[in-house]
Structure formats: C-alpha cells, structure tokens
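Complex shown without one protein chain; remaining protein chains in place.
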C-alpha cells in the first residue's frame, strides 16, 4: 500500500520547529528535517545524504547550511549541494529532496510530490483553531496505520462504547440520532450525527431544568488523506439549535509516520492537566482498540479481510474509496 | 505450511474454562474464546468481530451473549449476531466462526473444518487419564512448531541424552532395547521400545535383589495431528512383564498455537512440587534443545533441510508422512 502523494500533509506544528538546528521526523516512511531559516521561513529537506545515505541529523548546521557528519558534503536549506570538501564543483545529483512547504493554521504543511502541483488553496481550512477558545497544539505518535484511525473518527458511534466514560451520549445516539453522510464542494467527506430531543448527557444535567431535553450534534469532516475536524455542540431542545455553549471544534490531523504508525496532531485547552487528559483518551481508550484491530488484521488488506459493512460505516467507506481512487490515479500517472 | 483441518485438536482442559467470562486462546494461528454456557455446555467462537476485526475479549459477556467493545454488535454463543445497536436486522454475514466442540476426557476438543465432518468417535482415547492414579491437568506453551515436539516424543531414545538425569535407562535402551513401529487399526502410529533382561535403572535398584535384572517398556502412541500418549512400565526379568508398579500412562497432547508455538497439554501427580518438576523437564531439558533445532532450521522446511534418517526415526517419519498426506488431501478437496 503506497501513500497518496498529491496531497497536503501536516508535518509539524510551527511551535515544534526550533529557530536553530532542526526537528527530525519520519513522515510517509522517510526521514526529514524541519527547519526555520535565518529569515524566519520554513524549510524541509530529506534527512539523508545522497552520498552514503547517512542522516544529516548526525552532522551539524551552520547558519542556513547543513554539513554531513560522515564525509563533509554541505547543503543549503533548499537541498542544493553547496560544499564539496574534495574541491571542484559539487556534483549536481548531490541534492536533497525538498518538498514544497506552506505554513498555515499554525502548522507546516508539505506536499510530497512535485512542487508545481502544490496549490496552497488545497490546504484544508483549520482557521477555527485560532478563532475559538485558546488552545495548545500537541502531537502524539500512535503505533497504527492512519486509515484505521480515520475509520475510528469517521464512525463516532464508537464513543458510546469506547468513550462511554468520557464522551458517551447515554445511548441517545442510537435512540434519537440520525446519521447523514455528505461530500462538500471541495471534496471533504462529512459524517453528521444529529441527536434530537433526547435526555441530556450527565454532565449537562445541572445546567438544565427538571426533565428538559436537548439536541446534540457530532459532526466530523475529513479531507484526504486524513486531516479531520470534529465539531460538537449541544442546545436545549426546540431552540433551533441555539448552542448552550460555544460549540467545540477540534483538529484531528493524521500524518503517516510509516505504514504502521501515525503522527496524530490535536489540540487541547491550555494546561498540563488538560494535556494529560487528552492524551489519556488516545492512550487508554482509542489506541488499545485500534492497535488490537491492527494486530488482528496482521498486515492483511482491509478489503481482503472482508469486513461486514454497517450503515454507520458509510463515511469511513467513502473516505477509503477516495484514497483508493487517488492511489490508482497516481499509479497510472 | 498449513495446519491440518480435518482433525480433532484439544483446545483446553475443561478446568481451564470459567463458568462466566471466557478463556481467550490462540489456536492454529487464530484467536478464540472458550466458554461455558449457562446450561453448562461448552462453546467456542472466534475472538474477532466480523465488523472491524477487534477481539471480542476487549468487549463484555452478558449471560450467553457477547458484545463488541468497539461498536456494540452482540452475538450469541453459537456465533450468531443477535444485536445491532443501529437498529434493523443484524446483517447475516456478521457471524462468528464457531467450530464443533466436544467435551471428552476432561478436555474441550474442537474440529477446525466443517462441523458435518466432525465425528466424535475420532477423538483419540485418553480415558486412562481418569482411570489411573489421580493427576492434575496442566498446559505449557512452547515456542516451537508442534511437529518438532512430536518428533522429539516419537523418538524416545533422546531420553538417554536429554533426560539422562531424569528418565535415562543407563544406556540399556541401546544395548538391550528393541524398537518396533506399527500402525493400529484407527490410524495411530506406535513406537515401542522394549528393553529385555537389562541392568535396572538406578531408581529401581533398591526394590530389587542383588544382580536382579529387569524388562522395561517405553511405548508411545501418536494420533494425527499431534495427540500423543506415553506408556511406561518395568517388570522383573522373566516375569512375563508382570509390572512391579502400575504402569505409567501420560498424555502429551500438542495443539499448535501458531506455526512456531505449541500448547503442550500434559498431566502430573497432584501437588505444586510435582507441577514444578514436570514443568522443569519441559523448560530445562526438552524446550532448549527443540528450540535450538528450530533456530538452526531458521524457517526451512524439514525435508528441504535434508535430514539424515536413522532407524530410530521410523515412527516420527511415518507421522510426518501421514500429516503430509492429510494436508495434500485437504488442499486437493
């Protein structure tokens, strides 16, 4: 299974990239260096010397130049070889892969295939991260393939089982919920759970009158390859969905580290306790289940394992089909 | 190398299966749940939800129903889907594999292929477990392929080397022993070592007169795929094999956990010290040698490794040939 290459991926939050040195990170199976140039712009080059393949991260950076620690070749941050210790013109082939990078929504997005195809307008809209309540950006690396995590997010009914202690809806998702799956004009797949006139979840009861009922919505948006946004809200029943609180909006942006591991970019309210709690949901609720799924599949292809398909899988299936089409189109090109 | 599927395998001793919950065990490479129904009967279903493949053992059991912990599908203990939280008829394809199980000789035996082929009369006879001295049933998981362990058992001459401290016969197996290999009417392969008029083993000397000699027998019986029974006895020489003690009869029943690991079912006299001692023979004498063999073979097929065949291998070779024939017949069908 190859990675989709004509797409924007989040490489890192901007705050992760130091002003000197680099952030070394494996993305789409390859090692990369993410850097801040002297002029403040972002740079990304392969962490692999073209001479003997050793990581440049075992060498050193001097200003906007990288020097290999093995035989001394030097490169600028656009990946061009600019120093050959043996004298003479540096060989032209001795350059580092350097994908197009865009800084947007507080993160560095990169386009793995040719730069000329990289249209910044295609970066999914995560402006809400800065527009809502203050939050901290975080990343966690999960030891499973990114498509399994996207499946998990695209079928939020799992919250009733896996997150029953945290996000559960008291079963009202099943009894009072309606699921809608749609695709919007820029190709995003949406899975909308709308719960109408239901008993409120426990945490909301104190803010409601005796016997009052609520409407809730759990909406998730997916952009290929796996940049997701989650929107959650609650309203008193029959108030035209007038939110009781500002609705919640959260990024769940997945970038493959390898075929079997994923960088999971998310946000949480500021504070260490909040960081721990967010991480706990990933570590103790989602990851063990999705990892058990990966282990059970034992490397088998999803479709060859012949899953039973339920109506609640509609969005996940649509996303998987879209990725499959993208892979096929790229393989054919 | 595929597993033989038209055969009875021991899945667990009856005592291992709790009256509530389950015993989760990998058998023939797949994960299974072994359970006791409310009516006391035994049940066995795949520990793998057909929807997203996660283990049902990460969910919960309620009476005679299992519920998946990921998206809530419910199954009865025959493997049928009986609950779909999204409403509507549960999808027909959403069922769990549930092989035929028979309880016999204090164990749960299962037949991996179609139930209609599963004739309980083919379960090998281990009635002696309950008929002899009281014993405890135990199981140990060995990190080697089951055929290598069966080879080990089918050539008991190794006792003179590997078990020289415990079961050795003072070399009399070689000097006074006669080996007979035969196949009985229900297809079992027997390897019979009969030692005649030999110096007694050290442990028996105190019970014998000065210079008295003995007859001994070490008989082992093999049923495909790898259910073995060991029968050992000793008699004063020239007494028509009148046993000095009740002869010993022990099950050595091997069920593949995976291609490279085996559940080894055995019995031992009651008591913790006896359990430790039995386990010690497996852990310190047999397993290191058979594991070294597996490591030396490094995944190579037994026949392709071109072993030198000795007369003492006759029974093991016959068993291997029989398994090969069964595999071929199953592959052709």
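Observations on the model:
As written, the chains take the letters A and B, and residue 1 is the first residue of each chain.
By our rule, contacts are C-beta pairs under 8 Å (C-beta built on N, C-alpha and C of every residue); 3 or more make two chains touch, one makes a residue touch a chain.
Computed from a predicted model, the values in this text were never measured in an experiment.
Of the options B:158, B:221, B:236 or B:268, the residue whose C-beta touches the omitted chain is B:158.
Listed residues A:31, A:106 or A:288: the one in touch with the omitted chain is A:31.
In the full complex, chain A contacts the hidden chain through residues 31, 48, 50-55, 58-59, 68-72, 84-88, 91, 93-94. Interface with the hidden chain, as seen from chain B, comprises residues 151, 155, 157-158, 160-162, 174, 288-289, 292-293, 296-297, 305, 307-312.
Criterion: only the chains that are shown with their structure count from here on.
Rounded to whole angstrom units, the spacing between the C-alpha centres of chain A and chain B is 48.
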